[in-house]
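Have a look at this one.
Note that one protein chain is taken out, while the other chains of the complex remain in position.
Chain lettering (A, B and C) follows the sequence in which the chains are written, and residue indices restart at 1 in each chain.
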Amino acid sequence: MKRVAIQSADFDVATELAALEALGGGGVASFTGIVRGEGGLIALELEHYPAMTAAQVDRIVDEALARWPLLGVNIIHRFGRLEPGARIVFVGTVSRHRTAALESCAFLIDWLKSDAPFWKKEHFADGATAWVAARAEDEAKAKGWTA
Amino acid sequence: MKRVAIQSADFDVATELAALEALGGGGVASFTGIVRGEGGLIALELEHYPAMTAAQVDRIVDEALARWPLLGVNIIHRFGRLEPGARIVFVGTVSRHRTAALESCAFLIDWLKSDAPFWKKEHFADGATAWVAARAEDEAKAKGWTA
Amino acid sequence: MITIVYFAWVRESIGHDEERVERPAPGVTVADLIAQLATRGGGYAQVLSDPAKLRAAIDQRFVPLDTVIGDAKEVALFPPVTGG
Partner (left out) sequence: MITIVYFAWVRESIGHDEERVERPAPGVTVADLIAQLATRGGGYAQVLSDPAKLRAAIDQRFVPLDTVIGDAKEVALFPPVTGG
């Protein structure tokens, strides 16, 4: 199973995980990213490059499928205005054994967090806004997966 | 939040994840282990050492809490007779950032899979049964976390 | 003609998310295009005068700024991505 969705709507983690659990693998790993409401943040606005995002995510999923023996990969990434506590991104992977599921899940989220064509704008309670700057740490992490 | 449950009953992953998502962290990592129905397996019987299991799991959770800045850890491990497709184990971790959540989740499941006092007996369709032998690979993986 | 698309603070400063321009001459790079657009002044000059802060894609693929535009259909200019 391979599923990639770039959407503004929220999603139901239980439904996504149930589909992954049903694939017959021994291990399901997942990561859910959530908006943190720190420093007076009232919303995060995610902009993306629609013509590019789905194709890019699809390509990185294919790379994960080539690197690990996976029975299923599911990625959901939201865009638009998201408030603290809202889910931003979900990565779920299934394999016969845990290591492949865990490693591929970490690989995919590292990529999504550093290389996916998304930009985040922070909205604060006092009316201020700020575009989030890219973190050198994230780039280094994603590069770490390169053989 | 720290929750450890050793139980025969199934559990609802959605409920567990919702509690973890509500802790205000930016990342929730989870791993769910599932019985695979391969080679004619009709059931897995998990035996454990009740006086030891909860205390041991509790101790390894404390170790994870000391190593990573976690907002929450939730471990559920089942025992008894489990059929293919049934959940065996759940590990959920929450942190402000994804790396701590992902790494601690992998650390905990590696420990559970290699060092927790559980023993598995396989029941096959033809009536045969076999105790699962410890895998050297698992022991090596758990040791890899030792500093 | 080719399409240029802008994202995040590049888009905000320029004031629109897409425009059509004359196809650049053969050999023109993304960096050349950025320098040319910056001469328009205003929001363009403001965000395009420091190319080190910019990233680009040609036909939906990330490329270094010294990449020749060639017969591409779409060039995208944006800040480094900040992911999900």
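In the analysis below, a residue touches a chain if its C-beta (ideal position, glycine included) is under 8 Å from a C-beta of that chain, and two chains touch if they have at least 3 such contacts.
Bear in mind the structure is a predicted one, so any value in this text is a computation, not a measurement.
When the full complex is examined, the chain removed from view is found to touch B. When the full complex is taken into account, the listed residue touching the unshown chain is B:P117, out of B:G24, B:P84 or B:P117. Taking the whole complex into account, chain B touches the unshown chain at residues 33, 46-49, 51-52, 55-56, 77-78, 88-89, 112-121, 131-135, 138.
Criterion: only the chains that are shown with their structure count from here on.
Hopping across touching chains, the smallest step count from chain B to chain C is 2. Relative to the centroid of all protein Cα atoms, the closest per-chain Cα centroid is that of A. The chain with its Cα centroid farthest from the Cα centroid of chain C is B. If you average the CA atoms of chain A and of chain C, the two centres end up 26 Å from each other.
Work out the mean CA point of chain A and of chain B, and you get 23 Å between them.
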